[in-house]
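Reading through the structure tokens given below for one structure.
The other protein chains are all here in position, but one chain of the complex has been omitted.
Chains here go by letter, A, B and C, matching the order in which they are written, and residues are numbered from 1 within each.
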Amino acid sequence: MSAKAILQTHPRPLIADGPVLARCIDECAGTCTICADASLAEDDVRALARCLRLCLDFADTCVATGRILSRQTDPDAGTQATALEACATVCRACAEECERHAQHHKHCRLCAEECRRCERACDELLAALAH
Amino acid sequence: MSAKAILQTHPRPLIADGPVLARCIDECAGTCTICADASLAEDDVRALARCLRLCLDFADTCVATGRILSRQTDPDAGTQATALEACATVCRACAEECERHAQHHKHCRLCAEECRRCERACDELLAALAH
Amino acid sequence: MSAKAILQTHPRPLIADGPVLARCIDECAGTCTICADASLAEDDVRALARCLRLCLDFADTCVATGRILSRQTDPDAGTQATALEACATVCRACAEECERHAQHHKHCRLCAEECRRCERACDELLAALAH
Partner (left out) sequence: MSAKAILQTHPRPLIADGPVLARCIDECAGTCTICADASLAEDDVRALARCLRLCLDFADTCVATGRILSRQTDPDAGTQATALEACATVCRACAEECERHAQHHKHCRLCAEECRRCERACDELLAALAH
């Protein structure tokens, strides 16, 4: 998903023209990072502390897992599987928390959807690797 | 760009079905990480050492820059600008090196194209932020 | 610096025994990540939004720069220099912001000190590479 949609839900004015900014961000996963940052700018940030925190956990896990699965050279099966399990777990936790705020904050709704997609992609790949 | 195309250029058998794998990787930028890993599996890896190394530099810089630009809350102009300059610089260096190998390795060609797109996106955003 | 000192300044109860936790975190730079997280748990988090944000920027830039400088194989001089400049810039911005909160939050004081040390290390290396 392009960062364009979630950037438009940010409570602060964007630092640059939306499409120009999104093009630059899209090179690297932006959704969760933006949801964390948008939460930080909301009036009810204290109620969003767990959401913000899990979005950061999600972004960090995703980068590591994405890279480990990107590598096809001499992989270690245990490393792949536990990385995917860690990623699916944080996806689920982050989605559940974001879903609790989805009605009040559109960035949480978009982020929850992204987490669910990512969770499914991890589960699907875990199943494929188990064969 | 989806990781699907560059995964198909990898000299090793993929660890899972291409589209399933690509869906999982796409959540996080994969192209440069895959070019580095594909280079590692090539017979002429010693000739690709600089390529492999710059791909890793590129991937690391991209993650950091993508996150800094994702954040709209209380940004620091100097931090944004120097992050973008660092990113544009490594994009250019990585593109130039990958272009040297583009005829022999399709993953280098795809990676060079990605680097050039990323370089343009950084330059465009730098210009937008300078106003 | 070990994560031990800054963990002890966190407003929430630690998730595990301090030294055990610090040993695990120390493998990867923790100070800024912990200052961001501690700020998130403070009552005055809204006043700390810029601090939290710059700590995240700092952590992301530091990881990328630390890796780029770790690599001795076929480096690109421009990539090294701009990465160091980006890192020194975010160190300075983060230190200045954390120093504003240093009297009220000990984690900000410790983080500011870390940022200044990191800024000096970057400047020193930039000077060494320029020769």
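Quick note on the criterion: a contact is a pair of C-beta atoms (placed from the backbone, for glycine too) under 8 Å apart; a residue touches a chain by one contact, two chains touch by 3 or more.
Here the structure is a predicted model, which is why all the values come from computation and not from measurement.
Considering the whole complex, the hidden chain is in touch with A, B, C. If you put the hidden chain back, the residue from A:H10, A:R53 or A:H107 that touches it is A:R53. As for the chain not pictured, it touches chain C at residues 3, 7, 10, 12-17, 20-21, 23-25, 27-30, 33-34, 37-38, 40-41, 59, 62-63, 65-67, 69-73, 75, 80, 84, 114, 117-118, 121-122, 124-125, 128-129.
Think of the hidden chain as still there; on chain A it touches residues 49-50, 53-54, 56-57, 60-61, 63-64, 67-68, 71, 73-76, 78-79, 82-83, 85-86, 89-90, 92-93.
Looking at chain B, the residues touching the absent chain are 37, 40-41, 43, 45-46, 49, 52-53, 56.
Heads up, the rule we're going with is that only the chains that are shown with their structure count from here on.
Judged by shared residue numbers over all numbers used at their interface, chain A and chain C contact each other through mostly the same positions, with over half in common. Centroids of chain A and chain C (each the mean of its C-alpha atoms) stand 23 Å apart.
Each of the following residues of chain C touches two or more other chains: 49, 53, 56.
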